[in-house]
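One structure is given below, represented as structure tokens, and several questions about it will come after.
Complex shown without one protein chain; remaining protein chains in place.
Chains: A, B and C, in written order; residue numbering restarts at 1 for each.
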Amino acid sequence: MINSSKRHWLRLVAILAALAVIAAACGGGDSTDTTEGSSETTEGSTETTDGGDTTETTEGGDTDGGDAAGSFETYALGMTSDITTTNYWNYIGPEGTVYNQYVLADTKTSLFGIEYPAIQVVPAAAVGLPAEPVEGDGGWTITQEMRDDMVWSDGTPITANDVAFTYRAVSEAALGGDWLSSYPYTEESNPQLTSVEAVDDTTVVFTFSDRPGLGVWPHNVGVATIMPAHVWEPVLEDALTQEDPAGAMYGADASIDVSAGSTMFDSWEEGAFARNVANDNYSDSGLVHKQFDDGTVQIGDEMFYGDGGGEVVVEFTEGPYLTEQTFSIYADQSAAMLALVNGEIDYWINPLGVSPGLREQGLNADNLSVAVNPTNGMRYLAFNMRKSPGQYKGYRQAVALMIDKEFLTQNVLQGVAFPMYLMVPEGNQKFYDAELAAELEATYKGVSEADRITQAVEALKADGFTWETEPSVDEEGVITYGVGLIDPDGNAVTEQEILAPPASYDPLRATASLWIEGWMENLGIPARANPTDFNTIVAKIWPGVGEEIGFDTYILGWSLGNPALPTFHEAFWHSRNLAEVNDGNNSTGFANDEFDAAADAVLAAQTEEEALEAILTAERILADELPYVVLFDTPITEFYSNDLSYPFTQTLSGLQFNVGFPGTVAK
Amino acid sequence: MADLLTKPEGDAPEGEAIIATPLWRIRLRLFRRSFARNWKIFAQNKMGLAGLAIIVLFGLMAIAHPIFMATIWDGHEEGGKNVYDPRAGADAVIVEKTVVPDGEITDPTTQIGQTEAALQGTGLVIPEVGTVMTAPLANPAPPVISGVPHPHWLGTDPFGGDILSQLLFGARAAFALGFTAAISSVLIATAVGTVAAYYGGVIDTLLMRLVDLMILIPALPLLIVISGFWDLDLIKLGIVIGVTSGLGGTAIILKSQALSVKVRPFIDAARVAGGSDFRIVLQHITPNVLPLSFLYMMFGVTAAIFIEASLSFLGLLAIDQSWGIMINIAHTQGYTLQGLQVWWLMIPAGASVTLFSAGFFMVARAMDEVVNPRLRAR
Amino acid sequence: MTQVVEIESRGGRAGTTLLEVDHVVMNYTTKEGDVSAVEDVTFDLKNGESLGLVGESGCGKTSMALSLLRLLPDNGEIRQGRILLDGEDLVELSEEAMRQRRWRDVSMVFQGAMNSWNPVYTVGDQIREALRLHWPTTLTYTEETERIAALFEMVGLNSAMIERYPHEFSGGMRQRAVIAMALSCNPKLIIADEPTTALDVIVQDQILKELKEVQAELGMSIIYISHDIAVIAEVTDRIGVMYAGKLVELGDTLEVFHRPRHPYAYLLLGSTPSITGPRRKLSPLEGEPPNLLDPPKGCRFHPRCPFASDRCKSEEPPMTDIGGGHEVACFHWEEVPEIRELSK
Partner (left out) sequence: MWKFIAKRVGQMIVLFYIFLALLFVLLDLQPGDISQQFVGNPDIPPEAKQLMIDQLGLDEPKHIQLFNHLKNYSTFNMGASWSQYPRDVSDILFSALPRTIYLFLTATILAYILGFWTGKIVAWKRNTATEKAVMGTSIFLWTVFYPWFAILMLWFFAAYLDWFPVGKFVTLNFESRPDLVNSISDVLFRTSGSEAASGWTSSAAPGANDVFMLLFTSLIVGTIAFFGIRWIVKRQVKDPTTQARLFTGGTVLVFGGFVLYWITNEYGPWAFDIFWHSVIPVMTLTLVSYAGTTLLTRTSMIETLKEDYILTARAKGVPDVTIRDRHSARNAMLPVTTSLVLALATVIGGGIITEQIFSWPGIGQTYLAALSSEDIPLTMGALALIGILALIAHLVADILYAYLDPRIRVQG
């Protein structure tokens, strides 16, 4: 018995010994691996140093060391959403998210850029201001001169061939998204960009099927991204042989890409961070920008839009001064704010700015500065003009009259929003019709409830509406609210649903909808605010081509595009873009020939003056016809570390609109 | 029992009287008796009583809301809306501070002017460095008991809405949702359980595979996707939660209960007496499963409230006002990590969801001890 | 080595007193009040002797048995009396000392063999646990196995079953294995609580025979507990009849079985059919045992007793020796008819 148990023992010892040997072998192997691994890593880092990054960064640092602005290591940014691609083709294509923009936008250049805060077109890779279109044999051509001193981050010059290549890639691989407007190659485009050719390294010729307006040249084609031909040519050739060339371009490995901006993309850890490093071959490093009181913009020695009268209001020298730019991803706003307060990040880049609840935290933090700016957007109430009562102008005007925007924004929304009267935001002074705004304010602002009701009743009566009980105001100012509005055809107005995003999505719009419901009911319009999921609202407004569009009213918002030339009038209200016709953005069913002409005129305008005139006409029509009642918008509030020095902080849509100034920020 | 047996057999009038007593009255009497007995067991459980007290408290809160609106909160109008309206009410008077970039707190009346001046300064004309627009601070007011036009006993949310009013209104929403979900859940679970138990065979297999599936798929992700794709209001949500949870574990438990009822002699008796299947299921099996159904209804309320509040918190529900939305607003407006400084934003709503769930959970557990004697304390 | 396989009783010489139960009172505390489950019970047991305790359910038999091992639930308490095992008072022992006495000196065969095995361990492991806890020396694994095999053999089980789980045993096999486990530490006393309930009649008989043989061979004492007086009449030397927590009659098996003197014992026997005993007319025992929260004053049986007098309602009859060690607690023992008279 003892023997047998001893035998068991021996067997166990043997097994354990065997295990130990195996373990030792594995362990040995592991440790060898580790050593190899680390030596590899060392080699790797040596290579990196040889490769140039580190060494040259140090050199760059040395050069900048003398600069007054000084240099700094890490420009740490926080974001509340991850990027979705690192491929620039994809970013301009289907993945044009604002976060991709923050990380990638600064790594490419274009012929022209928009200089902020002046909102003026200035040359980037081009020489001088945009060339004029000339009518020729095959259509209208534009011959644009380019600079000869610009290089990609790998030292290759940026030439006209890169522009021609980008056009070829976009048109042959049939790229979508913003590429479509940047290089309008499709036959549907008006005008169509039929060819882009490089005459020599510094001359590029664009050929259009028709005369391009400002909206196309320079505001789409002139500011279009230029991609490096020497890097992407082989990828394009390969993509064109595949079933889905566009997909192949979007999905291509972007680690081969080079930069033409002040920073270049380096790495991405999904869900955690993205990292850019300084482009030490940045061509415009050291270039001085100035903006003057009279609107003159000076870049280097050249002056545009004036002769430099008055004081210099903005002046900065291009860097980059940073060596790396990191984007930490926080899923939660409060976490991002805390990181900012704790100094873990220098700036929280966010399209909406810092929400009200977090502002006090930022203001109480000694290490932070704040920038508050108007935004380029609007939130509005839209009517369905395809049916009664939305089809009647008097009805729309009456509803507009009832909405007390000042009360709504100041009292109800606690001042987090500001009232708006025009489609073009006040922040875009260039196209803002102050005169019309003053007229509208006179009509709507500070009007007593009694007067509102009286005027609204007049407007409704003018269109033939009647009531079961007509709203009225007696001499002493006592108001009798209306009941049972009846439309001009004699049908009782059915309950008007106000679709608005729920409080959990946007408390401002949700609250506004409830107040508007009350105001409409005072007028005798049966109304019901219905907090509805954002996507559901969208599905109801744009059910698809040929589907019936049955909503009554809804409240949503728009973020508007290029402030240097607002072209959204055509997109939102031109009868060409009706939702039921081509799923276009004209959701209200507004169709007005006069307006269509004005909107077309904006696109076709050859000068800014023409564009302005057309926009003012369009705005006036909209203010009268009221397919939308513009309600309000919120300013954008941003915090950043006191250590940072930005070229300017007062600019439409804030610092985030300038992607955080990676090229000029200093510490 | 003994009394019944010793009744003289030939006493015709009394016998008739017994027969003449409607069945429902006998049932009611039986129910009352069993209720009294069960209540005695239940009442011994302190946890259950505490749970019941919590539920009653929330019930009072739900009732209090319309009463408050009609009494102490009546007549507090601002621009035609009552400031205590749980959905749209906003008290603008309490906005006291707005902040300019250098951190100074200024008077709100100057705010509009400043904003406009600043706005005009942007665009073509570049403003002087230093003149900037103001950043209004949304301002959740701390509790104010008196001394202001509109006192807020629990403070206000960032938009000036009265927290107490929202909280009380939320109790109504919670009851509406909880009961809708619980009732639909138990209806489905009882139907599935009894039908599967009674018929067996293919019907049983099919139903049980469906149940397996529902158990396997965690409810929250499924409801997240459903609420993401469809527009759900409170009642619809309640029904969806009820259906998903009713097809889950509860159905299995009720089925096993129904199985044990099915083999009892009176079912055979009913069948021999020519009762239809439907009648047997409805009249004989279901009543015996009901106590257990009722128990799971209580658990169902807890689950439903939790799911609603989670979905609201994630901003996936389009409903007017609920405790989940109150937390969501505090969260999305950025008050989550400010802790106790703004306790009235996070604590009342969160504690309400928790307590409400806990109340039903505790009652359910105490009822569990009534239904399942093995759990009783010695 | 042989010592390990040897199955024996460590009890003293046959005929000497092993166990003395002296005026034991045991109560359960409940919310409604105290339940007097065992009331003033006195009896003794000699080495090698077997005693049967009979009575209806709820009359305190099992409580008595549990009191002997001090296995009472938390609310049960021995209020008075002594339980002397080999002269040592178990009531006074510390919990730890008592724990060591269990199984080593007194082991138990429970009713419902199905549930007395832990389903997740092999039967062998569960017997092994007892050996590890109570065997005077530390045994090797193989020694343990050998002993279990010997135990299995003794109760008629295949030793290949040692490493099997309880669910692989049939009901009778399980009960045999329970007996094997009860014997594992050579106890002085085995308490068999309804050892054959839930078994079919043939297996019942086998198991009882098995126990009897084991006892004959090893000479330990056994206390049988059953509601069925006829069943244990075959295997016991003496029988005690319990009613409502009290021992009401105690005497030689044959004496009690054939000439019960307590009206309860008389009626109980009258209500139990017997294959082997004398034929008799069955008469039902009417009524139910009293609620022990509030037992009747005087003789606890008086509400159901056909012989009850006013004295019985006020005065508790003491245990009286009526000769031949036959003790009865009844004022009217002489009025109880002979069973033979009944079975005409």
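Just so it is clear, a contact is a pair of C-beta atoms (placed from the backbone, for glycine too) under 8 Å apart; a residue touches a chain by one contact, two chains touch by 3 or more.
Bear in mind the structure is a predicted one, so any value in this text is a computation, not a measurement.
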Which displayed chains the unshown chain touches: A, B, C
Options C:Arg132, C:Lys209 or C:Lys297, residue touching the unrepresented chain: C:Arg132
Which of C:Glu6, C:Glu88 or C:Glu168 contacts the chain that the document leaves out: C:Glu168
Of C:Gln100, C:Asn158 or C:Asn291, the residue in touch with the unshown chain: C:Gln100
Option from A:Ala246, A:Leu381, A:Ile498 or A:Leu631 whose C-beta touches the chain left out: A:Ala246
Touching residues on chain C - with respect to the absent chain: 69, 71, 99-104, 107-108, 110, 112, 115-122, 129-130, 132-134, 140-142, 164-165, 167-168, 181
Where the missing chain touches chain B, by residue: 47, 209, 212-213, 215-222, 224-226, 228-229, 302, 306, 309-310, 313-314, 316, 323, 327, 331, 336-339, 346, 349-350, 353-354, 357-358, 361-362, 365, 374-375, 377-378
Positions on chain A where the hidden chain makes contact: 5, 8-9, 11-12, 15, 19, 23, 27, 30-31, 34, 37-38, 41, 44-45, 48, 74, 76, 81-82, 84-85, 90, 93-97, 174-177, 243-244, 246-247, 250-251, 267, 269-273, 275, 324, 326, 328-332, 334-336, 338-339, 343-344, 535, 539, 543-544
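By our rule, only the chains that are shown with their structure count from here on.
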Computed distance of Cα centres, chain C from chain B, in Å: 56
Intercentroid distance (Cα basis), chain C paired with chain A, Å: 89
Chain A residues within the chain B interface of the complex: 117-119, 291, 293, 295, 313-314, 332-335, 337-338, 354-361, 363-364, 369-374, 404, 406-407, 410-416, 418, 426-430, 432, 449, 501-505, 507, 511, 514-515, 518-519, 522, 530-533, 535-536, 635, 637, 648, 650-652
In the complex, chain B residues that touch chain A: 78-81, 85, 87-88, 90, 92, 95, 98-99, 101, 103, 108, 111-112, 115-116, 118-129, 132-140, 158-160, 227-231, 312-321, 325, 328-338
